[in-house]
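Here the complex is missing one protein chain, while the rest keep their positions.
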Amino acid sequence: MIEAVRRTVVNDMTIQVATVNGSGSQSANNILLKSFFRMGIPVGGKNLFPSNIQGLPTWYTIRVNHRGYVGRKAQLDFLVAMNPNTAKEDYHQVVPGGVIICDSEWTIDPADRRDDVAWYPVPFAQLCKDNVENAKLRRLLTNMIYVGVVAELLGIDNEILDAALRDQFASKAKVVESNRKMIELGKDFVRKNLAKKDPFRVEKMNANGNKILIDGNSASALGCVFGGCTVVAWYPITPSSSLPESVIDFLNQHRKDEATGKNRFAVVQAEDEIAALGMVIGAGWAGARAMTSTSGPGISLMSEFVGLGYFAEIPAVIFDVQRVGPSTGLPTRTAQGDVLKVVTLSHGDTKHVALFPGSVQECFEMGWRAFDLADRLQTPVFVLTDLDLGMNNWMADPFEYPDKPLDRGKVLDADAIKRLGKFERYRDVDGDAVGWRTLPGTRHPAAAYFTRGSGHNEKALYTERGDDYVHLMDRLARKHQTAAQLVPAPVESSDSGAQIGVIAYGSTDSPMAECRDQLREKGIRSSYLRIRAFPFTRAVRAFIEKFERIYVIEQNRDGQMLALLRIEYPELATRLRSVRHYDGLPIDARFMSDHVIEQEHSSKKELIHG
Amino acid sequence: MIEAVRRTVVNDMTIQVATVNGSGSQSANNILLKSFFRMGIPVGGKNLFPSNIQGLPTWYTIRVNHRGYVGRKAQLDFLVAMNPNTAKEDYHQVVPGGVIICDSEWTIDPADRRDDVAWYPVPFAQLCKDNVENAKLRRLLTNMIYVGVVAELLGIDNEILDAALRDQFASKAKVVESNRKMIELGKDFVRKNLAKKDPFRVEKMNANGNKILIDGNSASALGCVFGGCTVVAWYPITPSSSLPESVIDFLNQHRKDEATGKNRFAVVQAEDEIAALGMVIGAGWAGARAMTSTSGPGISLMSEFVGLGYFAEIPAVIFDVQRVGPSTGLPTRTAQGDVLKVVTLSHGDTKHVALFPGSVQECFEMGWRAFDLADRLQTPVFVLTDLDLGMNNWMADPFEYPDKPLDRGKVLDADAIKRLGKFERYRDVDGDAVGWRTLPGTRHPAAAYFTRGSGHNEKALYTERGDDYVHLMDRLARKHQTAAQLVPAPVESSDSGAQIGVIAYGSTDSPMAECRDQLREKGIRSSYLRIRAFPFTRAVRAFIEKFERIYVIEQNRDGQMLALLRIEYPELATRLRSVRHYDGLPIDARFMSDHVIEQEHSSKKELIHG
Amino acid sequence: MAEVGTVNRLGFNRQEYTGSPSTLCNGCGHDSITNHIITALYEIGADPYTFAKMSGIGCSSKTPAYFLSKSHGFNAVHGRMPSVSTGAKLANHELTMLAVSGDGDTASIGIGQFCHLIRRNVRMIYVIENNGVYGLTKGQFSATADTGSKQKDGTINELETIDCCELAITLGCTFVARSFSGDKKQMVPLLKAAMSHDGTALLDVISPCVTFNDHEGSSKSYAHVRETDTPLHEIGYVPSYEETVADYAEGSETDIRFPDGSTIRLKKLDHDYNPKNKVEAVAMLEESRKKGILTTGLIFVDTARKDFNATLHMVDTPLIRLSDAELRPSRETLSRIVESYR
Partner (left out) sequence: MAEVGTVNRLGFNRQEYTGSPSTLCNGCGHDSITNHIITALYEIGADPYTFAKMSGIGCSSKTPAYFLSKSHGFNAVHGRMPSVSTGAKLANHELTMLAVSGDGDTASIGIGQFCHLIRRNVRMIYVIENNGVYGLTKGQFSATADTGSKQKDGTINELETIDCCELAITLGCTFVARSFSGDKKQMVPLLKAAMSHDGTALLDVISPCVTFNDHEGSSKSYAHVRETDTPLHEIGYVPSYEETVADYAEGSETDIRFPDGSTIRLKKLDHDYNPKNKVEAVAMLEESRKKGILTTGLIFVDTARKDFNATLHMVDTPLIRLSDAELRPSRETLSRIVESYR
C-alpha cells in the first residue's frame, strides 16, 4: 500500500516513457520536453532506442531538475508504460514513492503489482478506439493521450503545452487539431477519474533564461556551416547520420546562390567510409574545407586515408559520433570508446589532433574551429562526440558567432610565390613545423608540387633517404607541439581546498556538477578538469601535478584517456585512478560519485594500514 | 696516402656491394654470403633496395664477424662500387683503412679520391665486353667478376665458392659454367694486376656448426605449413609478399594429396587486404586454420575485420611484416612502427594478442604456435616481424619440430553436445574466459549458433542490454589474462651485478649482444629482457621492478612499446627510458650503446647535481 | 512440384526451417523473402545441418536469423559478406552457402567484394533484398535506386542506377535471376534452382521497404513494382529425385539441367528468351531499363564454368576434416627442408 504523501516534489523528477519504436512517440516526448523547457525548468531528454526500425522496445527519459542537473539519472520516478512487452521490467525500475501510468486493460501479474508507487491506470487503447476512426492513425495518436495525462498529473502550463504542440506539427492545422484532441482526452480522463496520489509537480521557474534546446549533431552541423565547410562526403551510420543530414538541411537553407538557386557546396553520399574520407582528402588538398562524419566502424575503415592525411599533410575534418563496442557493437548506445584509437589511428607512427566537445555549444564551436585548425595545421582533425551528446536534446546557451574570420592557414598564391621567389612545400620556414602549401591550379611555374604518401623531402620530391625521413617525422612531431598551442585548453573548476582531482571529457561532463555535489555531501572536495583536446595543453599536466589522486572518469572499458595520460605523463602516472562506465547508457552522477568515494575509502584504508 | 698495413683483420668486416636493382647482383651476393657461411664464419646479409623494379641504387651489405655479431654495423670496411651514380657518396662511407673496388674506367673526382683506403680498380665493363658475346647477358655476368675479385682479395675457399655457385644455379650446367668463367676472370685479374694492400682476410673457422641460412619470411612460411594452416588469403605488398609466396611454394611441395595431386589447402590472392582478412575470418569460423600476411597499409585496411574477430571471437593469424612509415611510407625500409597500433587495432575497446619473433627460428616457431594460440583463444593473433627479419638472410639453428600436436582449441562436435546435453557459445564454463564453439555443419540440433559483430549474450543471441555487454566485455578482458598465460614468456639474459635493464623485441635483438659488449667495455653491466608477446607476462613486470633505469630500445619514432609498458605498468613508468631508431635502416649496436651511455651519463649528472 | 504434406522427404516439418521471430517492420518485403526461402528449403527437403547462412549488415542482413535455426549463421560486417563466405566455403566445401544481403550492402560499400566473388564463381546462393534504400539507417538512397525515383522527403535520385544483374552478367556470373518479394510462385523455384547451381547464383529480388520507400514516386514501391513486373517465363523446378514429366507443348519450354541432376523448366510467355546468351541478357536489361519495366525471371545461366573450389584444385575432403598427419609434414620432412638451407 502506498503511504499518503504530504510533501510535494517540485521540478525534480525523472520521467520515462516506455514505448516501441516506429510508433511515433517521439513527437509526444518532444512536446513534453519542450513544455518543461519553456516553463523555465532545466530539462534533458534521452532516447534509448533499439537498432531496428519498428516494433522494438524504446524508452524516452526526461529529466526535470531545478538545480540544473540534466545528466542521466539511473533512478526513475515517473513511468509511462506504453509497451506491454517490457512492462514487467519497467515497473520494477521505479523508485518507491514513484509513479506508474499504464493501460488499465493490462492484466498485471501480482508479483509486479507494486504497492509502494502511485499507480494510475488509463484506458489508452479504449480511449483511442473510441475517438479515432482511422485505424492507421490510432497508434500515433495514442501517444498524445499520455501527454495529456502527464501534463495534467504534473501541472504543465496549458498555454505552453499548446504552443509546444503547435511547434511540433509546424503549420499543419489539421494535425495539430487531432493531436490536441487526444491531449485533451488524456487530461480529461485524469481530471475525471484519477486522484492525485503522488508528490510530483512542475512549476514555472526562470532557470533557462536565454537558452535553446538542441541535439549535438545539429549543433555540430551548424558548426560546419559556420566553419565554411563546402564539401561533405559521408556514409550513413548510426548515430552519426543525422549530423551530415543536418548539414545538408542547413546548407540548403543558408548556402545557396540566391540568384541561380545553385549550391555553394557539394554533398556526396559516398559508397563507403573509405571513399568518403578519400573525397574529403581530395577536396582538402584542392583547397576546400571538407568534412566527413562517421562512427566506430567507419573510423576503422578510414584508417589508411587518415595516415595519408597525416603524412602528406592534408586538412580534413572528421566527426566521430561514438557508439558502443568493437565491431558493430551496440549501434544505438553511447560510449567514448574511440579516444585512444582515433589519436593513434593508422599504421606507423601517427599522432592526430582531436577535439572533445563537452556540450552542444562546444559541438558548434569546435565544429567551426576544427576547420580552422585543420587548415592551419594541414592535417586531419577529429571531433569526437557520442550518441548521447549527438542524438539527444540538450539545453544550451545561444551559440556565439565565431570570434574571428575563417583561418585558411598557410596557402601561397601565384603572387606570393612571385614575391618570395621560391616555394618548397614541406619546409618549416616559420618554426611552427607547418610548411606553406599551394593549391592545384595556381598559375606559377614554381607552384606545383607532388603530393604522396610515400617518402618525400622538403621539396616534396620522392626520397627513400633515412635522414629525409627522420627529418620529416621529427617535424611532424613538432607540429603536434604546435597543435598543443592552438587547440582549446581544458576547463578547470575547483572547490576551495580540493582534496582530489577529477578529469573527464566529452559528454561525461553533463552529470559532473551533480557528482561533485554528491562528493561534497560526503566531505570530498574536488577540482575538476575537463579535457577538450588532444594533444594535451600544459594546463593538463599542471592540474595533475596539483593532486595526489586524480580520477579519470570515462565511458569505455580500457581507460583510453587514462592510457593517453599515462603515455604522456609517465612521471605522474601513479596519481591517476580510473572510473569507467561502459554499459552503453550515459554515465550518471551516482555511478561516478560512488566509485570515487569507494576508491577514496580504500586509499584511506591503505594509508592507515600502510 | 695509405699506410702500409702489417696487421691482418681476419673474419671481421662489413662488405657492401653498391649496384642498381634489376641487374641480377642478387645471385652474386648470395654466392658470397653462402661462401662465408660455409667457411664457418658467422655472417649476415642485408639488402637495401629501392621501391622500384629496375635501375635504381641498391646496396647489399654482408657482415662477417667471428664473434657472431651479425646485426647491422653502420661502419663500412669493404666497398664494391658497381653503380657510378652513387659512387661519390659510396666512397665516403668507407672507414679509413678500408677497401674500395670500382671500375677502372670511371673518372674519379679528386675530391672523392680517398688516400686512406686501399683502392682496387678493376676493368669490369671491359672484361665483360671482351668475354661475353651476348650483350643481354653482360650486365648479369659482370656481377660474377666482382665475386671473383672479392674472393681472391679475401681468400675465400675455392671449393666452397664453387659449391655455392653450383647451388645458386641449381642444375643448370651451362649457366654455372658461364658464371664460373666470370668468377675466374675476376680472380685472375686480381692475381695478375693487383697487389694486396688491405688487411682483410677470411679464414675457415667452425662457428656455424649445424646452422642454416634463411630469411624470416621463408621461416614464417614454414611455420604456417607446420602449424597446419590450410587457408591462405593475401594481397601483395612489400615486404610481406614473399611470406605467402613461400607458403605457396611449401604447400605445393608438402601438402598435396599424393594420389590425386590435388591440394590440401587453398590459397587466394584476394582483391585487397579487407577481403583477405575476411576470407581468413570466414575460414577460421568454419574451422580451418587460416592466415594472411601484410604490411602497414594492409593493417590499416584490416582494422574493421580485426574488431569483428575480437568481438565475435574468431581465430585468425595475421602476419605483419613491418615497413617504414605512416601511409605508403618507405616500403623497402624496416621499422617496428605498428606495435601499439596492432595491439589496439580497430575502434572501440579492443586488445589483441601479438607475438614478436626475434629471430628466424622464432619466425618458424611462433609461426606454428600462432595457430594454436588463435584456436585456443578464439581470437586474431598477430605475428609482427619486419623487413629486416623477413627479407634478409639470417643464420639460425635448425628449426625444431613442434613439441606438441596441433591444438585445435575448444571445439565441440555433435557427440560432445549429445553428451553435454547443451551448448552455449559464449559461456565461460571453464574459467579461462573462452567459450566452447561448434563448427558449421555440426549435425546436432543444439549445435548451431549465430555469429555477429553486434551485441550478443552467452547464448549468442542478439542483445542490446547493458549488462550483457559489460559481461561480454569483461570476459574478453579476462581472456586477455588467459592469453598472458599462454603466450611465449620473455627471454632474459643478465650480466652479474647488472646496473641497468634493457628491453627490446623483434629484430632489435640482433645487434644486442654486440651492444651489451660495448656497454660492458664502458663499464656498464646490463640485464636484457626480450619481450616476445603482448599481453605481457608476469616476468616483464618482475624485470622492470629490478632496475631503476630500464632502456626500451625500439625502431619507431613514438616509442610504441614504451607506451604499452607505461599503460600496463604506471607505477613503474618512471623507470622506463627510451632509445628509438627510425631512419628505416636496421638499428645498429653502436647507435644503441651510444644512446644508452649518453643517457646514463646524463642520469649520473642529474644525481650529482640534484 | 512435390505434394506438400506435413513433413518433407527428410521428415522435417516446415516449422523446422524457421528461425526466431522477425523484428522487421510489418509488411517489409524482406519478411516475404524469408518465407519463400523457408518454403523452398522445406519443399526441396534441404538438410539444415549442411547450411551456412551468411549476411552483411542491414535490415536484409538480419533475416538469416529468421530462418534455418538449426544452421550456423554469420552476420559479418557491412559489405564484406562475400569474402567471409569465400573463406568459409574454402574451409568446408560441404557447406551450402545461403547468403542474404541488401542493395546497400552489395552495391554500395560491398560492390568490390561482390565483383570479385562473382569473378571467382564461389558456389553459393546470393540473395540481394533490393529496396533501393538503406533501410536500417533510415532510408537514404542506395546505388540501386532508380534514376528519377523519389525519396520520402521529395529528393530525386539523379544518379545512374547500378543494375546488379547486368553487372553480374558482365562479370561472368553463372546464374543470374531477378524477382520480386511478392512473387512466391517465381521465387521459390528460382531459390531451389539456385541451390542446385554449381557456382555463384545471384537472385536480385526487389523487396519493398514499407517504411522508407513505399510511397508514390518511388520506383521500388509495392504499387510500382506490381505494375511494372514483367516475367520472362514461368518457372518450374524439378529436383533430381523426381521424374521429369514433359507437360508443356513442344517448343514452348526450355529445360536447364544442373550438374546435380535437377532441372529448371522455363515456360515461354509472350516472347522467346534464351537465358544462355550473355549479350541477349544485357540487351534485355537495357531494354527494360529504357522502358521502365521490371523484367523478372532467370536472366542468365551457365552451368559449364568451374566453381572456385574446383579452380583451386582442392581435394575432396573438406579442409577442416584433414587429419593432423595430413596437415603437419613429418619430422623428416622438416629435416629435409632445413637441410636445403645449409
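Worth a mention:
Every chain is named by a letter (A, B and C) in the order it is written, and numbering of its residues begins at 1.
Just so it is clear, a contact is a pair of C-beta atoms (placed from the backbone, for glycine too) under 8 Å apart; a residue touches a chain by one contact, two chains touch by 3 or more.
Source: prediction; values computed, not measured.
The shown chains contacted by the absent chain are A, B, C, with contact judged over the whole complex. Across the entire complex, the residue among C:Lys62, C:Lys89, C:His116 or C:Lys150 in touch with the chain not shown is C:His116.
Check A:Val64, A:Ala81, A:Val202 or A:Val225 against the missing chain and you find that the one touching it is A:Val225.
The omitted chain makes contact with just one of the residues B:Val9, B:Leu56 or B:Ile597: B:Leu56. In the complete complex, the hidden chain is touched by one of A:Glu304, A:Asp338 or A:Asp468, namely A:Glu304.
Within the entire complex, the positions of chain B that touch the omitted partner chain are 22, 51-56, 235-238, 241, 269, 271-273, 297, 327-328. Panel shows chain A; residues 38, 211-214, 218, 222, 225-228, 230-231, 233, 250, 254-255, 257, 260-268, 270-272, 274-290, 304-305, 308, 398-399, 401-402, 405-406, 438-445, 447-454, 461-462 of it touch the chain omitted from the view. Although one chain is not displayed, its contacts with chain C can still be listed: residues 108-112, 115-116, 119-121, 143, 158-160, 162-163, 166-167, 170-172, 278-279, 282-283, 286, 306, 311.
Criterion: only the chains that are shown with their structure count from here on.
Shared contact sites, meaning residues of chain A that touch two or more other chains, fall at 51, 297, 327-328.
Within chain C, contacts with two or more other chains are made by residues 75, 77.
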